[in-house]
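Inspection log for the structure reproduced underneath, given as structure tokens.
Of the protein chains in this complex, one is absent; all others appear in place.
Chain lettering (A, B and C) follows the sequence in which the chains are written, and residue indices restart at 1 in each chain.
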């Protein structure tokens, strides 16, 4: 009953037709209902074909990305800022053309380790640009889901509370939070409470372990997370994400500092993740019902 | 800032003037703000004196009790039921005469291991009698706090959800739940969620460990409990309860099956408990504030 | 890879041939490898047939029981004590005749709420009798697994440490602990540590939730338990136990105080339990391997 997605990098960092086809088929085979792609260049990928295949296989799609330094929309430099805006617009178009509705990831600033704190001016600059993108995205039926990431990957939105302040500043109705348990484990004071507090502004959820490997083999208390998702009535996608040195996307692997080989067999990994999430959510639902049951005497 | 109470049986199961005086003084010395007494017989205890000493020492008071089999208000036997009603009325009077406002404990049925499931008729009988007591208690400025206990100590109210159904049936405005973490650990599906769901009907809280000994040396996740209390804005008393074979109240020790010596030094125990609860609540409050802080850039 | 059993009362409290057959078939269907029966009377059950069916279906078997008050081997009364000894001998014979090797449950005292603390003399009396039974059981290829239960079901062996002291006193090599997570949640100071400390004396394990219902819908930290089982290299059976008012064994349901209906659909319950235990153990094993991996640079 749960809607469970998988990030394509579990299968491959490549984007040839063969690789994409294999990614779709494996995702479907293992029971996932959505595939998340990192931004795909329409110059290199046949978007129409991919969109058709997704529909044929009954899969939904999401796209995620992180702005590059040369497209950082917190920047005062007009050409950098305009470049970022154009990148976001292209990503929105890709989501629409793939038949999706969610753009996710680090959309409000550059992705990467920063060398100085963010300024109020940079915040406002980012809000200004993103608001314009959001208006156009709305017309395209696409929501912008701002990924809340750890301090080493951005100096801007590290907590859900920061993200909610940013969303309020945009005044847009199609800007949401993209929460990710890996990042929350580093930054949030209380992951369950952060989810409850942000309930109506959550648009997308990544489920990843503290070290990015097999779910349940790290430090994240997934019981608390599944409980919180059930508590807020979440019935949208949760997407599994995991990184190992087995599958390398040069840019992303460096930005996310993937140095260790946490798994080789991605089929075993994904099967385990699917079962872990499904069972976790089912159990959380049973628990939430049980705790409310008045168990009156029957006779 | 927290209001923390202590059950008198941490100090003594006796009720001589000397014992009561020592109980009050030690409680105050160690920083507790309330003392909970098991029902004291006004024939044997100088209630006026005790009330004065409480006031002089700046201590608040609560009274707890469990109905005996011969005063079980679920009973169809009129004399048993009337006896239970009279016992409850006397306890309400004691609370009032001591200057308190809370009667707590197992008020809706007998305390002890039952030999058959509760019937719907017994439930209704209990509701009928307790409602009458509640009306008189209200006039006396006393609330009735129904302790939710484990299956081995009652077959009636084992969960907060059951207690809320019972309270709704009474229609009374001065009947609340008396939650106890020892019992919740056995019966509730989710202790934190049970507290959140029952928020506006909680009247009194016992903090006890899963084996009844030192807090933190058992299986209860007190972090979750303190978090839930902060989440519902609880600013009333939490009272520490612990049992060891060191201090024996014949009746209660048997009903609660205290076979092991979990501590000898009750001063060390109470000091630890006071610090554990205070630090736990303080930390939960800091966490709840932190998770909401938007941490906007300052410059 | 895990060896997972199921208590027959998940399926039925009856012992007609039809009921037993259905219990075996359902257990096998759902992937369990062992069925645990409460003591079955050979006068009423065709033990040869049951033994054959177990073998045909590739199922292993365990038998559990609790001594009745009239067979309490802590008793000074010779006839009561001798009766208990005979009951134990018959149960050992049943295990052997069913082709099993484990007798489990409350073997050292009566099962039920006691009204006074245990004495040293009662302890010694029990050790004396059980040692004799153990010697005969050894000859029959049967181990005695002493269930450690909560304070409301016995005043004798409430913790693994108590059980180990008892085992040491018997001097027997075929007496082990039967640990049960439901009881441990009430009595042990640290469930994981209790398992680690008792490692070489654990003979049998019950997996049950804090309220006796669906695994994961209560207060037990099963992650800690699966981690501890992996840490001690446990590769013997863990058996799922759950009680609801749906299936009533008159004697056991009263002794264990089953007042609430925690489930109706036992197939859904058992399927969930099987998956919960299997996934939990698999995840614990992956974690224990990962934490030791030196992850040296490959090139």
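Annotations
FYI, a contact is a pair of C-beta atoms (placed from the backbone, for glycine too) under 8 Å apart; a residue touches a chain by one contact, two chains touch by 3 or more.
Note that the structure is a prediction, hence the values are computed from the model and not measured.
Counting contacts over the entire complex, the absent chain touches A, B, C. Residue-wise, the contact with the chain that is not shown comes from B:214, picked out of B:32, B:123, B:176 or B:214. The hidden chain makes contact, of the residues C:97, C:190, C:236 or C:249, with C:190. Listed residues C:9, C:123 or C:214: the one in touch with the omitted chain is C:123. The chain that is not drawn here is touched, among residues A:185, A:242 or A:283, by A:185. In the full complex, chain A contacts the hidden chain through residues 113-118, 150-152, 155, 158-159, 184-191, 210-211, 213, 217-221, 245, 254, 257-260. Residue-level contact of chain B with the missing chain is found at 213-218, 223, 259-262, 272, 275-276, 279, 282-283, 286-287, 290, 295, 298. Those residues of chain C that touch the chain absent from the view are 117-120, 122-123, 158-162, 164-165, 188-190, 193-194, 197, 227, 231, 287-288, 290-299.
Quick note on the criterion: only the chains that are shown with their structure count from here on.
Chain B maps onto chain C through a rotation of 180°, based on Cα atoms and reported in steps of 5.
Both copies, chain A and chain B, contribute mostly matching positions to the interface they share, with over half of the numbers common to the two.
Taking the CA centroid of chain B as reference, the farthest chain centroid is that of A.
In terms of their C-alpha centroids, the spacing between chain A and chain B amounts to 46 Å.
In chain B, the residues touching two or more other chains are 117-118, 158-159, 188-190.
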